[in-house]
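With one protein chain held back, the other chains of the complex are shown just where they sit.
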Amino acid sequence: MRSYWARRVGSSVLILALVLVLNFVLFRMMPGDPVASIVDPKFSPEAKARLMEVYGLDKPMLTQFALYVKSSLSFDFGISFLTGRPVADELRSRVPNTVALLGSSLLLSALLGTWLGIQAARKRGGALERLVLWGGALSYSFPSFFFQLMLLMVFAAAIPIFPLRGSLSVPPPLGGAALFLDYVWHLALPVLSQVLLGFGGWALYVRNLMVKILGEDFILMARGRGLPERRVLRGHAFRMLLPPLLTILLLSLPGVVSGAVLTETVFSLHGVGRFLMEAVTGHDYPAAGASFFLLALLTVASTLASDLLYGVTDPRVRLERGRGR
Amino acid sequence: MIAVRNLSVTYRSSEREKRAVLGVDLAVERGRMVALAGESGSGKSTVLMAIPGLLPATAATSGEILLDGRDLLTCSEAELNAVRWRRIALVPQGAMNSFTPVLTVGRHVEEVLEVHLGLSKREARERIPALFALAGLDGGLAARYPHELSGGQKQRSAIALALACNPEYLLCDEPTTALDVVTQRDIVVTLRRLVDEQGVGMLLVSHDLPLAASVADRLCIMKDGRLVEEGEPRTVVDHPGNPHTRALVGALRELEEAP
Partner (left out) sequence: MRRRTLTRRWSFWCLVLLAALALFGGRLFSAPPDAEVAAPFSKPFWLDRSLPPTVTADLTPDAPSAEIPWSWGAPSRFFVAADMVADAPGRTILWTKPGGRTVEIAPLKKGVERDGRDMAFKRALGLPPFADGAASLLDERGTYRLSVDGQGPWEGTVRLRLDGGRWGLFGTDQRGRDIAALFVAGIRVSLLVGIMATLIATALGTTVGLAAGYLGGWFDSAAMRLVDLLLSIPMLPILMALAAIWGKGLWQLVLILSIFSWMGTARTVRAMTLSLRDTAYIEDLRGIGAPTAYILRRHLLPETLPLLLATMTLGVPGAILSEAGLSFLGLSDPRVISWGRMLHEAQTFGTFTAGAWWMLLPPGLGIAVLCLAFLDMGKYLEERTDPRLRGGALS
């Protein structure tokens, strides 16, 4: 039983290691002077020399990598070329925003999608099922940012009920409650758009699973035991749905994080994704590397969390050797 | 008493129509065991599942299924739920799939106790060891998940689950298939004891004719959806009146004499 948890944690560590290597290699693969990717060419020679020493840029690659891993793991990402402030400070204020965007949109689309999927599975051939089928197909082929731009166009530009940009009003309102409401107001359209784009895939997946589960013998037997319909659905059918639901959550996470980068850019939110995007366009390599690392870390951490939850919800996997995914 | 009168069942799908049961009459009284035997596909399971109203939506039924005079075929789902398990419980064919894989076996038992008898979780838990003992099982197995049990243990758990609410009638669909001979015997003896000691009325579906004949009070033989023979087990086996039964018994004799 221990080995299941050990394997999952081990695989997360491996992914993280790969991310670190990728990050290290990517930003040292730059054409020209590798130093330019870490130290701003605009800095004075003395400052350059000092920074080079700090990052060990004069040392062999392996030492550099060790140093890099050490600083990454202690969240010491160096100085941003663009703002001249430590990248870690810049990121600290943005991580909560990204987590809020990701968390709330993921939660809402999972809830809405799951509910719709279950209803569609219960009433096969209804209008709801058609909605789910089409919603699913559209969410796989619709460019998210286009949909979001249209939403902005309609609900922020044409009918100004939502703000066009930003995570907070400028200047932000005073007082806790007012500040919170302002924040939610700014987050509403981004989250709404992600939910509208995301629920279709969920619903389609849940519907297909649920159709299969409802046809299983143990559901018939649960009915045969005289259990009320709600109990059959919640206690048995939904309980069976839970593990695969976590699997899809797990598999969709990387895509959702990618989507957050686009969403933050479209809505000009103060988050890690837009920071990455600005860093990349502004050739701010320390900042870009750090945001990439953080986004990957976020993905890996949530993947691990849902993986562990999976083990809790499905007693069967804990005994298996390795899980075929 | 459960009285099945002139029951017919037809499975309908877009491509074909299968008349699985044709005009079957059957009676199960409390404290007696009726065995239903017949070759594979003769409609035994269909009769059994029709009684608590568990046939799929594609099945069209006609006739009557009377539980103490009340026709179950005309009952609503809610009325059926009041009858299911509290009065008529069932041990399905191949008990493997009757448990929800992500719940422990004990949880299934607790659930029916909570729903039908209104027990609290603790009270329900306290009853489990006795129920499991009744089915010849160690109470410790209640904490296991279905996939952690052997076939025989699963079958006995299914019996324990069926007995949870002290049902008046027990419908067993081939409870001994795919088990070794010793376990088969044990389970059949357990079932017989239930009939004798608890006064349960039992319908035992089996295609093991000698086994069915040895424990049941009455033996019915089905063939192609029809009841072709009914009577005292010994009479049916020794003096089969129907050519089909004769063939069935004859085949068994040959098998026994072969080695």
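Labels A and B are assigned to the chains in the order they are written; within every chain, residues are numbered from 1.
Keep this in mind: contacts are C-beta pairs under 8 Å (C-beta built on N, C-alpha and C of every residue); 3 or more make two chains touch, one makes a residue touch a chain.
The structure displayed is predicted, hence computed values, not measured ones.
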| note | Displayed chains in contact with the omitted chain are A
| request: Kindly state which of the options A:105, A:119 or A:291 is in contact with the chain not pictured. | output: A:291
| said: Touch as defined at the start, partner being the missing chain; which of A:49, A:67, A:95 or A:133 qualifies? | reply: A:133
| message | Just to verify: which one of A:84, A:126, A:175 or A:255 makes contact with the chain not shown? | response | A:255
| task | Could you tell which one of A:95, A:149 or A:192 touches the chain left off the display? | result | A:149
| Mind pulling the chain A residues that touch the left-out chain? | 11, 14-15, 18-19, 22, 26-27, 29-31, 133-134, 137-138, 140-147, 149-150, 152-153, 156-158, 164, 251, 253-255, 257-259, 261-262, 265-266, 273, 276-277, 280-281, 283, 288-289, 291-292, 295-296, 299-300, 303, 325
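The rule we apply is simple: only the chains that are shown with their structure count from here on.
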| For chain A and chain B, what's the span in angstrom between their mean Cα positions? | 51
| query | Inside the complex, what are the residues of chain A that reach chain B? | reply | 216-218, 220-229, 231, 235-236, 239-240, 242-243, 313-316, 319
| remark: Interface with chain A, chain B side, in the complex: residues 52, 54, 77, 80-86, 89-90, 92, 97-103, 108, 111-112, 115-116, 145, 147-148, 161
